[in-house]
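In this view, the complex is presented without one of its protein chains, the others remaining in place.
Per-chain numbering from 1; labels A and B assigned in written order.
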Amino acid sequence: MIDVSIVGGSGFVGGELLRILLSHPEINVKQVTSERYAGRYLKSVHPHLRGRTNLKFSNASEMECVDLVFLALPHGESSRRIGYFEEVSERIIDLSADFRLGSNEEYVQWYGFEHPREELLDRFAYGIAEINREQIRNSRFVSSAGCNATASILSLYPLAKEGMISDVLIDAKVGTSEGGRKSSEASHHPVRSGSIRSYRPVMHRHIAEIERYLGLSGVKFSSTSFDFVRGVLVTVHASLTDNMNERDLWRLYRKYYSSEPFIRFINDKRSIFRYPDPKLVAGTNYFDLGFAVDDHSDRVVILGALDNLMKGAAGQAVQAMNLMLGFEETMGLEFHGIFPL
Amino acid sequence: MIDVSIVGGSGFVGGELLRILLSHPEINVKQVTSERYAGRYLKSVHPHLRGRTNLKFSNASEMECVDLVFLALPHGESSRRIGYFEEVSERIIDLSADFRLGSNEEYVQWYGFEHPREELLDRFAYGIAEINREQIRNSRFVSSAGCNATASILSLYPLAKEGMISDVLIDAKVGTSEGGRKSSEASHHPVRSGSIRSYRPVMHRHIAEIERYLGLSGVKFSSTSFDFVRGVLVTVHASLTDNMNERDLWRLYRKYYSSEPFIRFINDKRSIFRYPDPKLVAGTNYFDLGFAVDDHSDRVVILGALDNLMKGAAGQAVQAMNLMLGFEETMGLEFHGIFPL
Partner (left out) sequence: MSTTSSLSEFICPICDARNEYDDIFEVGELLDCFECGSELEVVSTNPLQIIESEIEAEDWGQ
């Protein structure tokens, strides 16, 4: 069995990593750290672990060496303490944004912070297997992608790779769990319930990753938060450089994605669920993809849905782990979703 | 592998049976019948089966023989067509109310219908394993219990068995999927959303099962439907015949339930989730149980939560199937729930 630890295990992403890893046939969860809950049972913070584990949270300062460590810390922490984590494990998967970009300038521009370990940036492979599989397989350090970025990149990748699009505008609809576990006045239920909240209409940080990994510039991205808990739906508008009909698009996307275990094409004309819908991927590692072509204006609208805590975070991180450790890529990620929910 | 078919597979319960059985290591799903959708892919009706199966619905009139058949039909259908299903399979699990009670009188009183095959009633074992395990194991016919009845019976069983309670009053809070897949004006989202609907405040049908299998009479039961999709929470009020404190109750419930794989005791005083909560069992076969003792009035309030489509229907039916076929009782039912959801 492979020993794995989670640093920062009390958040929603930590809880989701545990939900997967405690059922992963090849993994032994060694330590789960939390400064705030050290000494308490995991299940007192993660109710879905009741009847499942007797493990308790431990302190990040007393870590034993393991084969692989997941870092699920607030932004800025991983890069500040990466030296210590390198002693704990030779393989690191970081779920924060600290190692997603390529240069200190990008961090100053998008995150407004000077990167403390810029020289490490190119040692981290970007954690979207569908566009970076070989590099992840051969890396010891992986930086897991942002949830909105993952949805946007996977929606556009085939078209961007073939240089067939321009004027990209992405409108994301997201759930409340994107804000993480920390509560605030704004997340107080009577205040939050039913409100539809525009969030970062311009200059959303995930644009940095989208432009970098699609080789695009001038991407427009805005996000609206609704009061469902899990899920991201991106409505991606793009102009097509040359004329394509729906069939051409299917052929192109099949060329890139037909053998991908976690990408489903959704175009079920007679079903109520004709296009991708975040509700149907809740808890799964799926990215559901569909599109509509606007013939008279040579435009395409691509629709992409994923679970921000799964394919947008923990699921994708475990997918990368499976690749790094030479396991079947889908191992531990077979959950297929619940309906109705 | 064991061949299993589902009759009436297009409803929510049929979809849930498929979600479990398609991942059950020992089961081959042979046929899934639906008069309305015969010839169409299962996934066109059950979106959570996308990328999972290419099976199509078939007609109930052209059934092949199998080892076990689940009947997920509207009430009155199983009893009317049971002769035909006996030819299809020597083992039958019926998820309707047609074979839950013990006599024609009870059906006339509670369901207002003359039972067409009264002589078969005592050949069906009542499908709650926690109170009827041996009889289910040795039966070929099982009648799966109602969802509200299951929650009420499991809440009270130890106390009722020891004759320690009287004046039982059950107040159930239930989700919209209890109404099944058929839509109506009343279930139209803009009309249904946010409304809290009292449903059968008196004479709820499930009282028949509760009284029959707990050996009680005069049970009061009322139900309120909220606009969450899955789940039942029962608040069960009962007077204690002799004085008991919280510790005595824990000891009694542990005597009956400590080795039950699907019952969890919930009393996490410092957690936000201190008592059972249907949200936390969604998709699982768990029954979560907790209670509070009112010392000065010798009363106990028991709280029970389950998923009406799982422990209240499909999950419990598969649990009974595992017993009938000699498999590990938890096989295929290991899903532990998602949080946050």
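In this section, contacts are C-beta pairs under 8 Å (C-beta built on N, C-alpha and C of every residue); 3 or more make two chains touch, one makes a residue touch a chain.
Please read these numbers as outputs of a predicted model, since none were measured by experiment.
One of B:R36, B:H189 or B:R247 touches the chain omitted from the figure, and that residue is B:R247. Of the listed positions B:Y41, B:Y111, B:F226 or B:F265, the one in contact with the omitted chain in the full complex is B:F265.
The chain not shown here touches subunit B at positions 246-247, 250-251, 254, 265, 267-271, 274. Taking the whole complex into account, subunit A touches the unshown chain at residues 40-41, 44, 54.
Going forward, only the chains that are shown with their structure count from here on.
In terms of their C-alpha centroids, the spacing between subunit A and subunit B amounts to 36 Å. Interface residues of subunit A facing subunit B in the complex, by the touch rule stated above, are 12, 15, 19, 23, 43-52, 177, 229-230, 264, 266, 268, 270-271, 273, 277, 280, 282-283, 286, 334-341.
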